[in-house]
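Let's look at subunit A:
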Amino acid sequence: MLSSSLIFALTGVALFALGLRGALLHPALLGRVLAINVSGAGVFMLLVALAYRGPAGNPDPLPHALVLTGIVVAVSATALALAMGRRLRQLEEQADD
Partner candidate 1 sequence: MNDVIGLSLVFIGVGFFLAGSIGLLRLPDLLSRLHALTKADNLGLGLLALGLGILAGDWLIGLKLFLIWLLVMGAGAAAAHLIAGQALRREDSR
Partner candidate 2 sequence: MTDPLVWPVLLPLIAALFALVWPRRAAAIAVTGMAATLAASVWLLWRVAEQGSLVHALGGWQPGLGIALRADALAALLLLMSTLVGFATTWYANGYFTDTALRERFWPLWLLLITALHALLLSGDLFNLYVTLELMGLSAVVLAALGGGAEALRAALRYLVLGLIGSLAFLAGVALIYGRYGVLDMAALAPLLQPEPTAWTALALMSVGILIKSALFPLHFWLPPAHANAPAPVSALLSALVVKAAFYLLLRLWLDLFQPVVTQNAAWLLGWLGAAAVIWGSWQALRAERLKLMAAYSTVAQIGYLFLFFPLLTALPEGPARDTAFGALVLLALTHGFAKSGLFLAAGVVQRQAGHDRIAELGGTARNLPLTTFALALAGVALIGLPPSGGFLAKWQLMSTAVQLQFWPWLLVLGTGSLLAAAYVFRLLSHAFGAGDGAQRKLTSPGTELPALLLVLCATLVLGLGAAPLWDLLSAPPALEVSP
């Protein structure tokens, strides 16, 4: 019963859990942002795997569209988080001076 869909869907689940653990535990903000991206990639992989219909069939385009939306949301959130982290560090440095 092992199919390409199942392999990548399970890999997606593993990446999701791996990223979740990192997002909760990584000591640095940048690491957490990385982890959230890995976790998101896991969910995306789950969706793309679900859409796959074998080498002959046409894949279901709906999950592809969802993932495209998800990728763009992820990059927006990443950019915002990094900008906030940079601003916070500036404020902390000012406070230290």
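Selection rule: all candidates are chains of the complex that A comes from, given by their letters.
Everything that follows uses one rule, which is that a residue touches a chain if its C-beta (ideal position, glycine included) is under 8 Å from a C-beta of that chain, and two chains touch if they have at least 3 such contacts; residues count from 1.
Model, not experiment: these values are computed from the prediction.
*Asks:* Once the contact definition is applied, which of 1 or 2 turns out to touch subunit A in the complex?
*Replies:* 2
*Asks:* Considering the complex alone, what residue numbers of subunit A touch candidate 2?
*Replies:* 9, 16, 19-20, 23-24, 29, 32-33, 36, 39-40, 42-43, 46-47, 50, 62-63, 66, 69-70, 73, 76-77, 80-81, 84-85, 87-88, 91-92, 95
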